[in-house]
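Excluded from the complex is one protein chain; the other protein chains are retained at their positions.
To keep things simple, chains are lettered A and B as they appear, and every chain counts its residues starting from 1.
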């Protein structure tokens, strides 16, 4: 089975969109998908952040208003919806980084329901080594 | 045949330089090279942007002047030149992301001539899964 493994380090919406699009396209192709959310990327999965996140990469801040307007007008699914849809049709797992949990004192119940499990960097590695495509976003 | 597959998400010159350098080094080694330009990375391939792009990562903005001065003094090839040279000597393809095209209402004629084709995330995945090296820049 083809497998893609993505470390989600960044928590800006522009970088989370490719995470959603790739997960959903990979699930549609029958790939196994593993998302390992860490640092700012993990914070984006917090219940109080996920849907109201309006951050985009600082270099493109002046494009933010236009981007969010397009996404609304075109009725585009959010990155959370894309991952949720991917999970409905395929083998998609979302892991939260244990080291980030410790560092920022986070709890699993702080995160949205698409997060499956809390695992350490070692387990990420043991899973990612089997993947055909590995990315750090 | 060895293959490298690069998603170019970022559109700042400092991140486009490694795309050029890696493509050119990989082509020289006889690798197959696939570049999949998306989001801000795809915008950097616009005819009205490619050669006059002066953006660099926000964290290093204070280095921009020095960096562009060095590049000019040393007569360094631009990232566009590096990809163009790579295409001349090897099997190098540049794909534009279909989802980004839709989102921002872009057309293929808006892009510089080194872009070969517009493809979706699914096709990126089917190509990248055969690669030995996969990167998200």
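Structure notes:
Here is the rule we use: a residue touches a chain if its C-beta (ideal position, glycine included) is under 8 Å from a C-beta of that chain, and two chains touch if they have at least 3 such contacts.
None of these values were measured; they are calculated from a predicted model.
In the full complex, subunit B touches the hidden chain at residues 2, 4, 14-15, 17-18, 21-22, 24-26, 28-29, 31, 57-60, 70-71, 74, 76, 132-137.
Interface with the hidden chain, as seen from subunit A, comprises residues 5, 7, 9-12, 38-40, 55, 57-58, 99, 102-104, 120-122, 124-126, 128-129, 131, 134-136.
Criterion: only the chains that are shown with their structure count from here on.
The distance from the centre of subunit A to the centre of subunit B, with each centre set as the mean of the Cα atoms, comes to 23 Å.
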